[in-house]
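My questions all concern the structure below.
Yeah, one chain of the complex is gone here, protein chain that is, but the others are all in their spots.
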Amino acid sequence: MSLGSPLPVAVLGATGSVGQRFVSLLDKHPWFKVVALAASDRSEGKPYAQACRWILSEPMPVWAREMTLLPCTPQAMPEVRIVFSALPSEQAKTLEPEFAAAGFAVCSNASSYRAESDVPLLLPEVNAGHIHLVRHQRLARGWSGCIVTNPNCTSTGLTVTLKALDGAFGVRRAFVVSLQALSGAGYPGVPSLDILDNIIPNINGEEEKVEWEPRKMLGHLNEDSITLSDIQISAHTNRVAVLDGHTVCASVELATPALVEEAVRVLRAYQAPEIARALPSTPNPVIIVREEADRPQPRLDRLTGGGMTTVVGRVRPDPLLTLKFVVLSHNTIRGAAGGSIYNAELLVSEGLL
Amino acid sequence: MSLGSPLPVAVLGATGSVGQRFVSLLDKHPWFKVVALAASDRSEGKPYAQACRWILSEPMPVWAREMTLLPCTPQAMPEVRIVFSALPSEQAKTLEPEFAAAGFAVCSNASSYRAESDVPLLLPEVNAGHIHLVRHQRLARGWSGCIVTNPNCTSTGLTVTLKALDGAFGVRRAFVVSLQALSGAGYPGVPSLDILDNIIPNINGEEEKVEWEPRKMLGHLNEDSITLSDIQISAHTNRVAVLDGHTVCASVELATPALVEEAVRVLRAYQAPEIARALPSTPNPVIIVREEADRPQPRLDRLTGGGMTTVVGRVRPDPLLTLKFVVLSHNTIRGAAGGSIYNAELLVSEGLL
Amino acid sequence: MSLGSPLPVAVLGATGSVGQRFVSLLDKHPWFKVVALAASDRSEGKPYAQACRWILSEPMPVWAREMTLLPCTPQAMPEVRIVFSALPSEQAKTLEPEFAAAGFAVCSNASSYRAESDVPLLLPEVNAGHIHLVRHQRLARGWSGCIVTNPNCTSTGLTVTLKALDGAFGVRRAFVVSLQALSGAGYPGVPSLDILDNIIPNINGEEEKVEWEPRKMLGHLNEDSITLSDIQISAHTNRVAVLDGHTVCASVELATPALVEEAVRVLRAYQAPEIARALPSTPNPVIIVREEADRPQPRLDRLTGGGMTTVVGRVRPDPLLTLKFVVLSHNTIRGAAGGSIYNAELLVSEGLL
Partner (left out) sequence: MSLGSPLPVAVLGATGSVGQRFVSLLDKHPWFKVVALAASDRSEGKPYAQACRWILSEPMPVWAREMTLLPCTPQAMPEVRIVFSALPSEQAKTLEPEFAAAGFAVCSNASSYRAESDVPLLLPEVNAGHIHLVRHQRLARGWSGCIVTNPNCTSTGLTVTLKALDGAFGVRRAFVVSLQALSGAGYPGVPSLDILDNIIPNINGEEEKVEWEPRKMLGHLNEDSITLSDIQISAHTNRVAVLDGHTVCASVELATPALVEEAVRVLRAYQAPEIARALPSTPNPVIIVREEADRPQPRLDRLTGGGMTTVVGRVRPDPLLTLKFVVLSHNTIRGAAGGSIYNAELLVSEGLL
């Protein structure tokens, strides 16, 4: 698929850590062109380079440096078709519906609307078909635009892996423990005095999300809602001294017993649903399984497939359930900005814009 | 209890990271006096301060600085009664029986003999009574001395917590995921290039130990062996960028359902068995339960009770089993050198020297 | 010297990182008893344990836990004689004179009044005599109390070292580059995303302080002011991923050439001025010189002498000036809270309360 001319898009909350990832990933995107960057009142009117404390290793794209920060209102960016939202939940709650009502497609990384019955919670390589829930959403809410969400960064790699196993063997239960990167907390986020020579064994509200969001994504699309999967998940979430890349240790119970080699074969063969298979951001492959005894590791593996591939390792029998393994996913690429962009591509390719 | 004059003791493998902890913890011990430090051939004959790259924040005790390193042989230290072994497993395998045969009480931190049916695997606050297995050990092996072991550092805090819960409610199954400190790998141990901005999702041979050792310690002492507990454990072990203090995330299934408050009450009320309750190293309290949402944390909590107390936090319901919680234990104090010293104190107080 | 009953003292700004150090160091102080803790409006009225996010490894003293936080006003704590100020500079500027006017001795860690000609800038082991400037301060300002300050944490160890060398050989010039700990920036301070796998080659306003403050402390006390020393200093300051302990690399030019051994002898022999030699916080020794090629190191050496001793190492010839060396000092103990307490002890012992 190729578009005649690039679609004009905007980033809301462009100065934060996820906002910066949007700006970085949208640089040279084949379909989208950033024409507006918006941020909080405090930064409005300033050039992006001045208002934003850039924290990525990749340099800020040149086109972004002089772009003037706009207010987060539909009126400020009439030419835009898609807005990528890196807003804090509070603001997203109020602002995203305003944009959707005004005809914008909102691809949101915020958690505010993930649980709404008519809002798709999407990982295109898992549940691309759920995108069509936006038809019902528009009817029900009278919006010409829409809101499409991506899950919490810790749910991301886990759900991709569970999906592959669920399709082949059925997944009944999962115990998961995360070791999450600092960038997941935004900027300034975690004070260095709290994490150097330390871990923090809790992340507010995260365990509830990890126990619930995969059930929606692995669920069944009805005409106007999703029937949740009855997979049961128990989650512990931890913050560790890693810059990017969330690691999850998982033990799962399968409905049909599977040998390690069978599971590895299934994971490696996993493909995105047909409609999500050839988009610019489709991870290729969707899942990589490492053989080494000590992989995946965040620093070495987080950029696999440009940060969009889910990396699995240490697949082995579990003495209580069926299998144990380790999943790694880049939290601000696949788990945040990259995921929203992938969702936007799906909206476009499914003619839902 | 008070001894007339201090018992002469030695440290084998005194220059390594656990060896250094022995030297540090035995400084000013009320019952024991270090009269010999032994190390590998390479260091033999050198003053301790010269051969040892001291890595603890506490300064090296003055009496140790000029002590000449001896070879690791019984002949080199005839006056010694107890040897504390911080030897690598390979060397421990060969050398510890030589010392035991020669009449020494070997309090070992090595894994070599933990699984032997006639060797006590001890956490005195959990299974002090198992110490009497040494009577059978002496008969069976014809030793005038003995070998007594302490468990792997990750099993330590976990087993203390499971014991308290097991006594009150019965524990059937446990999922545990560790976030382990660097000092657990010894010195030089983990290269900095491997762990900065990273985690390593595997520790060689550790998961097997964590899945088995608690079963022996929670087991029943027969005349000449231990019947293993039938608790089932599934373990994932990880290395993180923390200097000291192993954190374990655990989900457990109890035989008798228990509310969070009941479990907390039981953990707080837990006491060591009578014979292990008033020794110099008895942790006081055995277990502390923190109320904060983000504790225990290794840097803030590892020195609780001088590093001998097990710190538990985040006790909450588990959606699949019964309860979830986090356990922290100092890996080179409670989980290594301090544990061996506690074992030695029990040997003395039980008249088994 | 012994006091009949302990002097009642207070800590202003008690919940911050330096405030916490005050609380911790004043626990069991032989002369002082904390009777009041004060903090910003937001925390006022709450128990200390609730308002304060405690970040030290040592547990919060039990007596402090339930103490109700007072407002930072003289009226709130009439019984107090000495207030230790860990206030931010802005607040210190306004509040410290109010306390001094109301008769309190203010021992301040803030920078607001360090440069005033009638305010002593004190390291008692360097310039204890300067304390008598408070007599002039009281006359000039009509205060019954007083303000006494301690220097910036980076100047501390450097000035102690320069003083010893200056007395013996004369110091003309010094190049100094600091590698400063995170706790020097307070809490929350430096975001972890800024410092993991990184250094920050600047600390706002710090270089000016390090280039000027030593000149005042090494200066000459006149009746009503200090004549600055004409030592010239060039400073670069850096933030590194260390929790506590500031390291300074220094190259100095001496007026009288000195061999390395002579300089080491002088540093080791250095003693505090007579009047500051037997106070509870007097570092003993004032300076330690390490012989190892790779010391001092912050993690291993910062607690030398309870964190009050200045640790010097790598004394060697400088190819351009006279000598090069490395200085380490604990920034929140000797360089902040411990320094203010030492100053207060000197006030008491000199009868200036």
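Order as written gives the chain letters A, B and C; numbering starts at 1 within each chain.
Just so it is clear, a residue touches a chain if its C-beta (ideal position, glycine included) is under 8 Å from a C-beta of that chain, and two chains touch if they have at least 3 such contacts.
Predicted, not measured: the structure shown is a model, and the values here were computed from it.
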| item | value |
| --- | --- |
| Candidates C:Gln91, C:Asn198, C:Ser225 or C:Asn284 - the one touching the absent chain | C:Asn198 |
| Candidates A:Val35, A:Ala76, A:Leu300 or A:Leu353 - the one touching the absent chain | A:Leu300 |
| Among A:Asp197, A:Glu211, A:Asp318 or A:Glu345, residue touching the chain not depicted | A:Asp197 |
| Given C:Asn109, C:Ser155, C:Ser229 or C:Ser251, the one touching the chain that is not displayed | C:Ser251 |
| Interface with the unshown chain - residue positions in chain C | 173, 175, 177, 179, 196-202, 204, 211, 232-234, 236, 238, 240-243, 247, 249, 251, 293-300, 313-314, 318-321, 324, 326 |
| Residues of chain A (touch criterion as defined above) contacting the omitted chain | 54-59, 196-197, 299-300, 302-304 |
| Contact set of chain B toward the excluded chain (per top definition) | 17, 55, 182-183, 187-197, 241, 243 |
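We adopt the following convention: only the chains that are shown with their structure count from here on.
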| item | value |
| --- | --- |
| Central subunit by CA centre of mass proxy | B |
| Between chain A and chain B, centroid-to-centroid distance (C-alpha), Å | 42 |
| Rounded Å distance between chain B and chain C, as computed from the means of their C-alpha atoms | 40 |
| CA centroid of chain A to CA centroid of chain C, Å | 48 |
| Numbers and ranges of chain A residues touching at least 2 other chains | 196-197, 241, 243 |
